[in-house]
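Omission of a single protein chain aside, the complex is shown with its protein chains in their original locations.
By written order: A and B. Residues from 1 in each chain.
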Amino acid sequence: MKRLKAPALWTILAAVAVAGIWPLLNRSATLREDMFLILMFVTLASSLNILLGYTGYVNFGHIVFFGLGGYIGFYLISQQGWHLIPAALAAALVTTLLAALMGGAVLRLRGAYFALATLGINEATRAFVTNFKPFGEATGLSLHFSRYQEYGGPASALWFTYALLVIVTLVTLLVSYLVKTSKFGLGLMAIREDEDAAMVLGIHAPRAKTIAFALSAFFPAIVGTLFFFKNGNIEPGDAFRLHMSIEGIVMIMLGGFGTVTGPVIGSAVYERLRGYLLTTPLFKDLQLFFAGMLLLIIILFVPSGFIGWLRERSARLREVLQ
Amino acid sequence: MPPPDVILASVLDGLLLGFVYGLAAMGLTLIWGVMEVINLAHGPVITLGMFGLFFLFQELGLHPYLALPLVVVGGLLLGLLIYGVAVHRVLDAPHLSTLLATFSVNMMIIGLGTAAFTTTPRNVDFSLGAVEIGPLRLLGTRVVAALAAVLFTLALYAFLYRTRTGKMVRAVANNRAAAELMGIPSTRILALSFGIGTLLATGAGGLIATLFPFNIFTGGVYELKSFVICVLGGLGNPTGALLGGIILGFIEGFIPPFLPVGWTPVIEFVLFVVILLIRPSGLLGAR
Partner (left out) sequence: MTDQVILQIEGVTKRFGGLVAVNQVSFEIREGEILGLIGPNGAGKTTLFNVINGVYAPDEGRVIFRGEVISGLPSYEVARKGIARAHQVVRPLNELTVLENVVVGAAYGRRNLPLGEAARVADEVLEFVGLAPKRHLLAGKLNVAEKKRLEMARALAAQPYLILLDEVLAGLNPGEVAAMLDVVRQIRERGITILMIEHLMHAVMNVSDRIVVLDYGSKIAMGTPQEVANDPKVIEAYLGDPKMAQHLLEEQGENEEGGADGHS
């Protein structure tokens, strides 16, 4: 596999691995919590990028996969007594399957209509879960403290969850890269540029889009399970927060639409920036305002994002930076 | 089966609200119709209408219905500002850009609003009593709000069909390039259309403020309702928005006597997605 020898891939994987392992080494819980959020957003943004960046379909409801996966996984752990790992995998498989079914229908819509439909799906799911008895309706579900014993107590359960997240993040990035450099990925990008022309060229667009949609659902579902397991409870408001979907898009735009590295840099910068704004008294109340302003500046002046901007500098950079 | 007068009362209440929902949605649909932009700052703009009315009433002691015209003038100016700063430059870029640009405005308004007004609920303490028709009891403020929504709609149509500028708006909506060739100053017309869209949204916000308590996030609820309504009535169609609003109001009034109220949004949003899939031009739109 020639593709696996790309230095750009290994650089980004190594960087994420080092950053991810760092809290494990110095055992700082605050650092771990910070990194947890960053890595979580890296996976959310990178998986969204498969649909948004590679395929060109604007999904406002990406968070529905996180929420739904989180609920399924949490239900299996808290109500059925499953272990975290099989629960997360089962949640991911079910969510992916649901996405494939949904995608077949919704992906017939294009442009703003698709974006609106995804928004509707997120709201419909949230409303449904709010009334769904097995998922605890509006109050959600919570995990009994004793369930953490299986993992050696609450503290080590948190470290364990974090370690899993590091692995999931690395796998997500590897998959994102493999998709981007594959024939399938090239087909997705052709669809992004001109779907009808892509079909005339022989690309089975309905199938390719559905696969991309389903694939983009897999990792958020795992991350959802990990996140809510760590939190010990899940409720509809936290699981289907539309705002998080859009933040994911912002991170992609910030780093570079349709690149593997972009969402990583975008997520890290955005999360750090938010952390900084939140902890600086002057900006604390205005963090959303500044985040909005940053987004507007990117849209108006650097629409291809940081990595995109670099790639536009030269053909050589374009080849190296994926 | 609940007693018929309970159903009737609930449905009538819902229908009256539906006119106001329709007014809010009209603002969204007008902007889409003219420039194919989905204004994701719609919710916060509605909220600003609420706060505008609240402060004019609370601080200046203005009668709410006298404050409303001032609020919508503010809404118009706000729209012109948003258009100039965030929308104009990305109008011809892919949809993602306009969606994100208007969403960035959403974030900025919510950010500033949270800092300025906190998230405590506010309430316009004002009542018109109730109208009793037989066993039915309609709140005066709701009746006025529905009438006001109808007046706004009539005014919008008078503007679009009877004035020169309104005709230019329709021309630009129909075919911007052709309108430009005919010497219509499209940038000004686009900015004005955006302003009228936000004017309608703040008007709806002001009216809602006379009905329910609210905080900085409340507009988001009505933004989502507006999406549902636009899809019901066909994106880009103002009459469709009013009718869609009434349909949504009807649904919201009709369901609670039968099902726990929490199911209403489930039905609304499922309906929304299904209509998008089978009839994206809306129930009223041409196929």
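Before moving on, here are some points about what is shown:
Please note the rule applied: a contact is a pair of C-beta atoms (placed from the backbone, for glycine too) under 8 Å apart; a residue touches a chain by one contact, two chains touch by 3 or more.
Keep in mind the model is a prediction, meaning the values are calculated, not measured.
Among the chains on display, the ones the left-out chain touches in the entire complex are A.
Set against the missing chain, the residues A:E33, A:E150 or A:E193 yield one that touches it, A:E193. Only one residue from A:L84, A:L165 or A:A205 touches the chain missing from this view: A:A205.
Contacts to the hidden chain, counted on subunit A, fall at residues 2, 182-183, 186-187, 189-190, 192-194, 196-205, 258, 315, 318-319.
Definition applied: only the chains that are shown with their structure count from here on.
Taking each chain's centre as the average of its CA atoms, subunit A and subunit B sit 32 Å apart.
Subunit B contributes residues 32, 36, 38, 85-86, 89-90, 93-97, 99-101, 103-108, 110-112, 114-115, 224, 227-228, 231, 260, 262-263, 265-266, 268-270, 272-273, 276-277, 280 to its touches with subunit A in the complex.
Only residues 52, 56, 58, 60, 105-106, 108-109, 111-113, 115-117, 119-121, 123-124, 127-128, 130-131, 137-138, 246, 249-250, 253, 285-293, 295-296, 299-300, 303 of subunit A touch subunit B when the two sit together in their complex.
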